[in-house]
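Missing here: one protein chain of the complex. Every other protein chain is in place.
Naming follows writing order (A, B and C), and every chain is counted from residue 1.
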Amino acid sequence: MSNGILKGKRGIIFGALDDKSIAWKVAELAQKEGAEIVLTNAPIALRMGTINELAEKTNSIVIPADATSMEDLTNLYEKSMEHLGGKIDFVLHSIGMSVNVRKGKQYYDMNYDWTQKGTDVSATSFHKTIRAAWDLDAMSEWGSILGLSYIASQRVFHTYNDMADNKALLESIARSFGYHYGLRRKVRINTISQSPTLTTAGSGVAGFDGFYKFSDDLSPLGNASANDCAEYCVSLFSDYTKKVTMQNLFHDGGFSNMGMSEQVMETYMKSATGKK
Amino acid sequence: MSNGILKGKRGIIFGALDDKSIAWKVAELAQKEGAEIVLTNAPIALRMGTINELAEKTNSIVIPADATSMEDLTNLYEKSMEHLGGKIDFVLHSIGMSVNVRKGKQYYDMNYDWTQKGTDVSATSFHKTIRAAWDLDAMSEWGSILGLSYIASQRVFHTYNDMADNKALLESIARSFGYHYGLRRKVRINTISQSPTLTTAGSGVAGFDGFYKFSDDLSPLGNASANDCAEYCVSLFSDYTKKVTMQNLFHDGGFSNMGMSEQVMETYMKSATGKK
Amino acid sequence: MSNGILKGKRGIIFGALDDKSIAWKVAELAQKEGAEIVLTNAPIALRMGTINELAEKTNSIVIPADATSMEDLTNLYEKSMEHLGGKIDFVLHSIGMSVNVRKGKQYYDMNYDWTQKGTDVSATSFHKTIRAAWDLDAMSEWGSILGLSYIASQRVFHTYNDMADNKALLESIARSFGYHYGLRRKVRINTISQSPTLTTAGSGVAGFDGFYKFSDDLSPLGNASANDCAEYCVSLFSDYTKKVTMQNLFHDGGFSNMGMSEQVMETYMKSATGKK
Partner (left out) sequence: MSNGILKGKRGIIFGALDDKSIAWKVAELAQKEGAEIVLTNAPIALRMGTINELAEKTNSIVIPADATSMEDLTNLYEKSMEHLGGKIDFVLHSIGMSVNVRKGKQYYDMNYDWTQKGTDVSATSFHKTIRAAWDLDAMSEWGSILGLSYIASQRVFHTYNDMADNKALLESIARSFGYHYGLRRKVRINTISQSPTLTTAGSGVAGFDGFYKFSDDLSPLGNASANDCAEYCVSLFSDYTKKVTMQNLFHDGGFSNMGMSEQVMETYMKSATGKK
């Protein structure tokens, strides 16, 4: 798909690790749709992934930035505006990590230092990403900032752990900052609540297969893929959606508003045998 | 349980068919908690059920009323106030029926006359129940009116059909009328979104067992029973909850905020085999 | 704006009365974006409005249809497919009317015949619009059906009256039918919850000016206009949003997630003097 709906726009994309990443797909599509972009990620992610390949494909540069560092972020916006030749029209924040999840710590047994580390990386980094732009007045009027969330922010998914709390915080930051940035510069800030996605980060989580399968089965349209998500992100960066702000937008094939389907019930009851 | 928390209060209870009914349990408990009550139901339900037994147990009278008839409802309030010796403090509306569900019509194949009949009985009757009280100024200050809902009003449960739409409408009526009645008389109006419950009405629905089981398995506290619901209703009729209004209150052991649990996932994946 | 994002798509647009109508703007933009469309409205609305002018501008035909009549709707889809040369890719349902509102009946004093008439026209018509397509299998795979809603479906706005209940029902129908149509044909069904809009229909409502003003003042981006709404609708008809379904999407400059702003508070407190 390519209709040039981002023609003339400048964007910054956080979080493209490898070609399974949502951010990777967004970068590719944004460029096809006419945008010029800058890629960024934390130094360690840059080493682990294959972002240079993406930079080449999308004719973009990579500027390393730790999204928990105001200094790095400020440098990122300054360099990006210089490179792209003007203010920024859109930003994708696709960053999240929980040390407790990684290390297999249960929610009721969390290590609070790790919790705070996760909050810094997954949620506060969103505030800082926006705020660095704010301080420099780096966003164009009617610019668009997106974060990626998951429905665990609103309902419990048993292994999602403190990432659920981080996503709730992320969604709140979108609202809180959306008010101020909307008033100041007409910049819109939203989060997409995306289906479980087969990324390198996602599929490493214990129990991911089950979430993916259940979600895919229950959603009338099936799970939204990373490609689907890129298409949706691009629409939210475009001028077609200028008055959408402070929202958490479900992009999930209908999952969020499903309670039970015929097929899922049949599968469930096949093995449910009445004991609890 | 009995602490006299409804001492001196007068109530009207709609919808006690038999001793499995939520309304039946509410009537019993309300009386134990010190209230004097009047029972009511549609003439046909009075014939099918065993409400006289309940009247005896709770030392109350039965006044027939078709809740779709303003005339019947007006008569009900007038007689109730006369019998109970004053204005009404609480009302339970536990009424719902879908002809399409009964006759096995799918949502995409509904008979619109039946749909309208279901809406009249399940939702508009709630408006009329409130409005008959309004017209007579029959509610005491700080009175409490409750309707019973189900989460299908907000998420799709595949066999719930047009009852889902009726419950959405019911919840909206609680808000809309709650505004006016709150201003006029400080009367509060809420709906309880209750777990699937093993009533005569409920358990007749196709696939009820599956809903019940899945819901019970996913809810950390298990499904709320009719007895549990009676306790909750009584608390919402009491003076402990005077500032709660226009709300849809989930009474479901946590189901509404669960996405997935360890146990449900295990059961599901046992029989899910990857095909969709 | 025109990027050809609806190139090759066929659509049906309900409810374009005159050039202030949201549906009018959608029709114009959809055509610019490459779609071929059919216009429709109820016979009486066709007489009152200026739809022929729109038909000329958008190179489309007008097929009259009363959206409460399955016969009319069936005829509409049949003729539209014939005229457009294939199945339908998108449908806009922009229909709503409350006799109680028109006649100044308060919510607590509603005429139930009028209420039912309003429900038929404003909500059940959405079910019928979808169902007529379903019966004929008239939608393409990944087609998109949109209804227009207002936040009064979820919170009380004092003069919105029974339209609030109708909109709650409309949103529920989008979910309920969205499940079935998603499974069957991958068709997505959503509602847009739009800002108060200066249409001929809207601005006739008592107190509209106040709603418009308050909403515009509280929304960080201001109210979304009919033109803005057309842009958003077009994005939701396009292939950029294929996995969004069963949602109620706020398009309101942020209003839905605002509680209070500095400016609104200042204005309010200027004339609020402590009495209630």
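Heads up, the rule we're going with is that a contact is a pair of C-beta atoms (placed from the backbone, for glycine too) under 8 Å apart; a residue touches a chain by one contact, two chains touch by 3 or more.
Since this is a predicted model, take the numbers as computed values, not measurements.
*Asks:* In the full complex, which of A:74, A:124, A:238 or A:256 touches the chain missing from this view?
*Replies:* Within the whole complex, the residue contacting the unshown chain is A:124.
*Asks:* Among A:55, A:168 or A:198, which residue is in contact with the omitted chain in the full complex?
*Replies:* A:168
*Asks:* Consider the whole complex, including the chain that is not shown, and state which of B:24, B:157 or B:232 touches that chain.
*Replies:* B:232
*Asks:* Pick out the residues on chain A that sit against the missing chain.
*Replies:* Interface with the chain not displayed, on the chain A side: 106-108, 110, 112, 115-116, 119, 124, 127-128, 131, 134, 153-156, 158, 161-162, 164-165, 168-169, 171-173, 175-181, 246.
*Asks:* Mind listing the chain C residues that contact the chain we can't see here?
*Replies:* Residues in contact with the chain left out: 151-152, 154-159, 207, 209-211, 213-214, 216-217, 222, 256-265, 267-272, 274, 276.
*Asks:* Give me the chain B residues in contact with the hidden chain, please.
*Replies:* Touch with the absent chain occurs at residues 1, 3-5, 7, 175, 178-183, 186, 188, 195, 219-224, 228, 231-232, 234-235, 238-247, 249-254, 256-258, 261.
Following the convention adopted for this analysis, only the chains that are shown with their structure count from here on.
*Asks:* Which chains lie in contact with each of chain A and chain C?
*Replies:* Output, common partners of chain A and chain C: B.
*Asks:* Ranking chain pairs by how many C-beta pairs touch, which one is first?
*Replies:* Comparing chain pairs, contacts are most numerous for A-C.
*Asks:* What's the chain with its C-alpha centre farthest out from chain A?
*Replies:* Of all chains, B has its centre farthest from that of chain A.
*Asks:* Could you tell me the distance, in whole angstrom, between the mean C-alpha positions of chain A and chain C?
*Replies:* So the centroids are 30 Å from each other.
*Asks:* In whole angstrom, how far does the Cα centroid of chain A sit from the Cα centroid of chain B?
*Replies:* That pair's centroid distance is 41 Å.
*Asks:* Taking the mean of the CA coordinates per chain, how far is chain B from chain C in Å?
*Replies:* 32
*Asks:* Quick check: what residues of chain A touch more than one other chain, meaning two or more?
*Replies:* 222, 256-258, 261
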